[in-house]
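Excluded from the complex is one protein chain; the other protein chains are retained at their positions.
Just so it is clear, A and B label the chains in written order, and each chain counts residues from 1 on its own.
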Amino acid sequence: MSMRTRLAPALADTHLDGETKVTDRSAAPEGTGSIKVSGVGYGYPGVRTGQRVIDDLEFSVRPGEFVCIVGPSGCGKTTLLKLLSGLIAPEAGSILVNDEAVSGPPENLGFVFQDHGRALLPWRNAVRNVEFSLEAARVPRRRRKDMARDALRRVHLPDVENLYPAQMSGGMQQRLQIARALAATPSVLLMDEPFAALDALTRFALEDALLEVWQELGLTVVFVTHDLDEAIYLADRVIVLRRGPAHVVREVRVDLERPRDQGRTRAEKDFVALRYELFETIRTL
Amino acid sequence: MSRTASGLTAAIRSSLLGLVGVAGLTAVWAGAVAGGLIDGVPSPAEVFPALTDQLQASELWRATGHTLGMTAAATAIATVVAVLLGTAVGMSAAMDRLLGSTINTLRFVPPVALIPVVLLLMGFGPGSEIAVGAFAALWPVLLNVASATSDLRHRFEDMTKIERLNPVRKLVTVYVPGALPATITGVRLAAALALILVVAIEMLAVPQGLGHQLRFAGDALQLPTMYAYILWTGVVGLLLNTVLLAGERRLRWT
Partner (left out) sequence: MKHATHVAQRLALPVALVGLWQLAVNAGWVNTVFVPPPADVLEAGYDGFTENGLLQATASTTGRALLGLAIAAAVAIPAGLLFAISELVDSLTSPVREFFRSLPTVTVIPALMVVVGPGDSLTLLAVAFGAVWPVLLGTMLGVRQTDQTLLDVAKVHRLSAWDSVFRVRLPAALPQIMTGLRISLAIALVIALVVEMMSGHGGLGSLVVEARSRFRNADVFAIVAVIGVVGLALNALMVRVERRSQRARVV
């Protein structure tokens, strides 16, 4: 039994006081939260036809795993997330999410975009933005508010319910986006450099909030970042992509103790060693 | 506290200066007429009494009601058509190709040019006024709605796919609320244009409303009355703009 199937009902139960579960996790198939990418190739239409951005890409993610993807700018990380989420379809190979071939964005998948301006609706306040994804998932009206408040609390954003995105800082908006992605209880969460535009302290706080939520909910997370330290700090496994066309050059297991701590973990010998190793790999790309 | 107080003083100062400006202009006008500098312009001393006379007569109010009614009808029809077309064009690239270039051709046709054709087809009555007013009022709303909707479509393309929104839901939860501010601005501009065209066609052809009264007074060489109507039409236009602007501010972000 996967971690996902054990923890998800707990989410629904804890905060809804035993109301009917939102999604019946006990009926979830064994592969819930798994990702399998095999032989995937993709080239943007019209751009130097024949030249693929991604070719023969191969990797998989276990349910409940936290995987970070790093690689040089323009190597195809965003393209990969778009493929995983079904926003675009691969030209070759297959992508399975929750053991099902992806054709269009699957249910139970959350996406946190790099640019919150392209994700949050400026005419809805915080709660209503979170409710948006619950509406889309056809959650009955009377349950939405509680679930939305709950999601906001998880990312440490209480008391901002009535603020509009324009009245929030960049970090708050990114938290709000994460809350929205979590609200509909996804089993897979894809994140595209979600903290790239934030200052270091805000970023630390959000990284910890994310890890906390991930451990509580047992999500599968695929997290794209430029920042090696961030990748090591967050991940169970770091996948290094190289450019032209993108493929996996390296996979590094991160066995640092959890829960992690911004000060202690980053000072650990293993952390520093991993950082050195990854840096040398990327440098030679 | 002190900032609002000083802001208030500044506002009072600026309105007082504005009044001085109005008084100054009136004085210059009176002086120029008295000094014989301009011919064919009645003095303020003739125009203001004419205006008070007219304000007590029912004709002016009936004409004002007629003109504003035509303006409202034209704006309303234009808004409905423009919102439908603009949303369609903004939502779908195929609709844009189908309608876009025709819209971009028609919108540069000066609306007054249509007056002769509309008169041929619909005669010298309210129908023509509404048709010409609506033609002018169509474009600001249509353009605003189409560009706002198309911006929203591109901006939230990935997000709406991830949330698996069907087209109806996308329309109701993203396009309509997102394009609302631009729509309201468009309606305000549209109403101002409709008023201009309604007055114009009344002056040119349709024997009703403020435009007709103004032209009629001019043709009868009752210059003070004509100037009274010009002033009054300006006041009506100013009030309409002010009311619509206030309405727009109020509707924003609620």
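The definition used in the following text is that contacts are C-beta pairs under 8 Å (C-beta built on N, C-alpha and C of every residue); 3 or more make two chains touch, one makes a residue touch a chain.
Computed from a predicted model, the values in this text were never measured in an experiment.
Participant: Where does the absent chain touch, in terms of which shown chains it meets?
Facilitator: B
Participant: With respect to the chain omitted from the figure, which of B:Leu8, B:Ala34, B:Ala113 or B:Leu251 is a touching residue?
Facilitator: Here the residue in touch with the unshown chain is B:Ala113.
Participant: Against the chain that's been left off, what residues of chain B make contact? List them.
Facilitator: Given the touch definition above, chain B has residues 13-14, 17-22, 24-25, 38-41, 94, 97-102, 105-106, 108-117, 119-121, 192, 195-196, 199-200, 203-204, 211, 214-215, 218-219, 221, 223, 226-227, 229-230, 233-235, 237-238, 240-241 touching the missing chain.
Throughout what follows, only the chains that are shown with their structure count from here on.
Participant: Using the average of all C-alpha atoms in each chain as its centre, how far is it in Å between chain A and chain B?
Facilitator: The separation of the two C-alpha centroids amounts to 50 Å.
Participant: Touching chain B in the complex: which residues of chain A?
Facilitator: It comes out as residues 82, 85-87, 104-105, 107, 109-111, 113, 117-119, 121-124, 132-133, 135-137, 164.
Participant: In the complex of these two chains, what residues of chain B are touching chain A?
Facilitator: Where chain B meets chain A, its residues are 155-156, 158-159, 161-165, 169, 173-174, 177-178, 180, 253.
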